[in-house]
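Missing here is one protein chain; the remaining ones are kept as they sit in the complex.
And then subunit A:
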Amino acid sequence: MSLRWVFADTWTLTLRALSHWARQPFVALVGFLFPVLVLVMFAYLLRGGYGDDYPELLVPGMLALTTVFGLETTMTAVVTDAQRGITDRFRSLPMAGAAVVSGRAVADLLHAVLGLVVLMACGWAIGWRVHGGVLDALAAVGLLVLLRFSLIWMGVFLGLVAGRPEAVSAVQILVWPLGFLSIAFTDPGSMPGWLGTVAEWNPLSSTVAATRELFGNPGWESQSWVAEHAVLMAVVWPLVLTAIFFPLAVARYRSAA
């Protein structure tokens, strides 16, 4: 299979995913508005506990959590295609096999970037500001996209393994404790010692801390190693996840029987 077809087939499947959103704008809209709703809820209900600076802390946390929500987007799409037999039809076609996953990946990344833009605009409206340079801000968005990239392979793998929509609901629920057991919303220093350590080592936390640093937003006071090396870890964690789940996803796709 020539490289040209890999790109052509990837683009065909990317367009397919995009046309899903175009045909079901309501579904896409709810997907974008849900994080906005959570953001507004947190910003106004919890502000009292943290003061007027809270949006500055909150928005990077919410951006990272939204990125993690993307795991469900990928899983749902993979499970739906597998259940309907569409994945099998693709596999029986003389197309580039890699395109099935790469098309998914490109579409999901576009979706993620759009979601981040919407959320940043809303964050801006409630008082969040970028204090660093443009390049740093772009680097922060890049780190979020990198995290999303690693979650694509996790989502493809989990979707193929689970194969049933109920499994997506389970992940939907489990994302919440994962999101809260991090530095996204609260100071790990206020947690019991060991729990604070777990929260700081949560891959989500590294992305949150790194984006706060790059956007020039305040963070929590912490002298731990992982907090001091946030940007490094925000690169390392997604690479580790990708190294684990990319081969698993490809193997599972090839052998799915």
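Rule of thumb we're sticking to: a contact is a pair of C-beta atoms (placed from the backbone, for glycine too) under 8 Å apart; a residue touches a chain by one contact, two chains touch by 3 or more; residues count from 1.
In this section, contacts and distances are computed from a predicted model.
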{"item": "Listed names \"ATP-binding cassette domain-containing protein\", \"Spore germination protein\", \"ABC transporter\" or \"Dimethyl sulfoxide reductase anchor subunit\", matching UniProt entry of the absent chain", "value": "\"ATP-binding cassette domain-containing protein\""}
{"item": "Residue among A:95, A:181, A:210 or A:233 that touches the chain left out of view", "value": "A:95"}
{"item": "Hidden-chain contact residue, picked from the options A:86, A:174 or A:195", "value": "A:86"}
{"item": "Positions on subunit A contacted by the hidden chain, ascending", "value": "1, 5, 8-9, 12-13, 16, 19-20, 23-24, 83-86, 88-95, 257"}
